[in-house]
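Okay, here's the structure, questions in a sec.
Removed from the display is one protein chain of the complex; every other protein chain stays in position.
Labels for the chains are A and B, by order of writing; each one numbers its residues from 1.
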Amino acid sequence: MKTKDLLMELSRIDAPSGFEKEAIDFIEKQVKDLADVMKKTRLGGLIAGIKSGGDLKIGIFAHVDEIGFVISKIEDGNFARLETVGGVDPKVVLASEVRVYTRDGPTRGVVGLLAPHLQKPEDRKKVPMYDEIFVDLSVGSLAKSVRVGDRVVLRGDPIELNGKIVGKALDNRAGCTSLIKSMELLKKYKTRYDVYYIFSSQEEVGGPGAATVAYELNLDFAIVVDVTHADDAPSFYEKISLGGGPVIGFGPSVDRNFWKKIMDIAKRNGIKYQKEPLPGRSGTDTDEVQIAGIGVRTALISIPLKYMHTPVEVVDPFDVDETARLLTHIVVDLEV
Amino acid sequence: MYLKELSEIPGVSGDEDEVRNFIRERIEGKLDEVRTDRMGNLIGIKKGRKPKGRLLLVAHMDEVGLMVTKINDDGTLSFAPVGGVDPRVLPGKRVRVGEDKLGIIGYRAIHLQKSEEIKKPPSYENLRIYMGFSSKKEAEKEVEIGTYVSFLTKYTEENRKATGKAFDDRGGCSILMDIIDLNERYDFDVYFAFVVQEEVGLRGSAILMEQLHPDVALVLETTTAGDNPEIPEHHWATHLGDGPVITFAHRGYVTDKRVLQVLIETAVKHGIPFQMKRRTAGGTDAGRLARRGRGVPAGVISIPARYIHSPLSIMDLGDYRNTFELVKSVVEDGKIVEEVSG
Partner (left out) sequence: MKELVKKLTEAFGPSGREDEIRNLILEEIKDHVDGYKVDKVGNILAWKGQGERKVLLDAHMDEIGVVVTNIDEAGFLRIEPVGGVSPYTIFRKRIRFERVTGVVGMEGETQDEIEKNLSKLSFDKLYVDIGARNREEAEKLAPIGSFGVYDSHFMEVAGRFASKAMDDRIGCAVIIEVLKRVKNSDITLFASFSVQEEVGLVGASVVAYDIMPDEAIAVDVTDSADTPKAIKRHPMVLGKGPAIKVMDKASISDKNILEKLINTAEKKGIPYQMEVLIFGGTNAAVLQRTRYGIPSATVSIPTRYLHTPSEMIEPSDVEKTIELLTSYLEGG
């Protein structure tokens, strides 16, 4: 599948943390002919392994889950309250359509905002928080089936915008796309190491979906692929650009020697890249993977993404492809 | 005591190589095995005369510092903290950029500040490192984003007090090295772990348990005093001069009762002055060790110091010596291992 199409297909799938099955099933179909071994993990992820008979194991991770909500309480008159799964800014939820997954199937809902005419002037200055927000379920045919705990996803159908792809969940379906593309590229090469492409779960809630796999596989090296902020940064950080290529992180949670080698491999293969300082925690699965078991030598490669955690996340397919290229070259060229 | 040399070496979390090399050179001949693990922790093993158990002693090599995050058009550097660095300790300081370059953190002249500005605390948004460059191009030749920056403070001793940077936790590292220098063998294995990245989330110690499987652990730290005129006595954490600090509880962990008992009894038995840590704020690697592998009963002994996490801390040398004496007695007595093996 072409990168753009793959991004959009993955964006369409609703799979918030803890409910990754649909995304995993789709990815499984995409990669089953590209791997020697496939295995579902205990916590809802997928491992696709390419064995070489070598003595080192490299894991490449991308989390499959997206942010979302669960129904936390049903109110009279077909309304319900939400609790977030991962960090969702209440500001992007207002005046949006949602999909609620009930036992009997999906149903529609609307997160409404009172029309300006009926609002008091002071209220217009405030941001409603989740205690004030509610979902109107009356627009869906299965409203009566909605229960506490049903998962909810903000609608954000993907579109192409001037060469970029816009949609929900590109954090981290963009990462997943890079992994799939890397597996396709890898078919042309021989690898000297056992490579595991791991589509992991529950990153958005700080869960152990990746670290537990790193432990299980006893990895020597791990590359975590996630997204990072494009075109926006705190004033004392350099901005990352959309279209500037994969962003290679540096800091305590990244193994220094591994990082050096990755930089060399990127340069030698003419891969466009950017750099990102990580003075503390990276805020990705890298942190927990690094300290899994007896430790793993980790690296973090991120895809630039605008408007993170909104239904209109933006990625440049060039960055996704370049990331895939970098991953493949690392696996093929790494000298240990 | 290696506090002087250890204190002056740059070793911010994630950049501990030089500290590790210094320690490794000096402990190599004195232990049965010395190795570096995947994250850069330095692990030394002294095998026991008998298989009576495993004691793990831990101190962390890293110090808090800064990392360059942006090179500005005017040639100055913007930066972010690595570990807990209060920006208020930064204005007017000299720093080491990278391995050996010099920089300063200036601040706007008071004459040029409006009166509200004078009261406003500095922040990472407005602080800058100046290295003498006048353009981004010039600066980029010598520095890059991601470069580590450490405090630059000469160690001094006067009036029975030591001043310098990174006493947290080169003090603990020095104590471990002094114990290794005793060249004793015990009835149980002793593991000496000089760990990395404690200041950014107790990270190095996280991978010790699966490698070492100790029966009991003792963390050697350097901890806050808080004994100054601005703070009433009943809010002090510790007091300089009162001896090694024994912790009964801190963030995320209550220390093992049996281990706590042994530490106190040992101090009393050997007539070593000691104090209890009187605040439960802050955490140590003990909290991490307790949550990994099969877990381990852990205790914490600290040297008290003032103004930690700043470029200039103060330690009482008598406290250092008594802390060493206490740790030495604890290890020599062996009760710490017996108590948990029961």
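Note that a contact is a pair of C-beta atoms (placed from the backbone, for glycine too) under 8 Å apart; a residue touches a chain by one contact, two chains touch by 3 or more.
Owing to the predicted nature of the structure, the values given are computational and were not obtained by experimental measurement.
Undergrad: Omitted chain: which shown chains does it touch?
TA: Over the full assembly, the chain not pictured touches A, B.
Undergrad: With the missing chain put back, one of A:33, A:76 or A:131 would touch it. Which one?
TA: A:131
Undergrad: Determine which one of A:27, A:58 or A:213 touches the chain that has been left out.
TA: If we include the chain that is not displayed, A:213 is the one touching it.
Undergrad: Mind pulling the chain A residues that touch the left-out chain?
TA: Missing-chain contacts on chain A: residues 17-19, 41-44, 70-74, 81-83, 85, 130-131, 147-149, 202, 205, 207-209, 211-213, 215-216, 293.
Undergrad: Can you list where chain B touches the absent chain?
TA: Missing-chain contacts on chain B: residues 215, 233-235, 248-249, 251-257, 260, 276, 278-280, 287, 290-297, 340.
The criterion applied here is as follows: only the chains that are shown with their structure count from here on.
Undergrad: With chain centres defined as C-alpha means, what is the inter-centre distance between chain A and chain B in Å?
TA: 36
Undergrad: Would you mind writing out the residues of chain A in touch with chain B in their complex?
TA: The touching residues are 234-238, 250-253, 255-256, 275-277, 279-281, 287, 290-291, 293-297.
Undergrad: Over in the complex, which chain B residues touch chain A? Could you list them?
TA: 13-14, 37-39, 66-71, 78-83, 124-125, 144-146, 196-197, 200-201, 203, 206-207, 210-211
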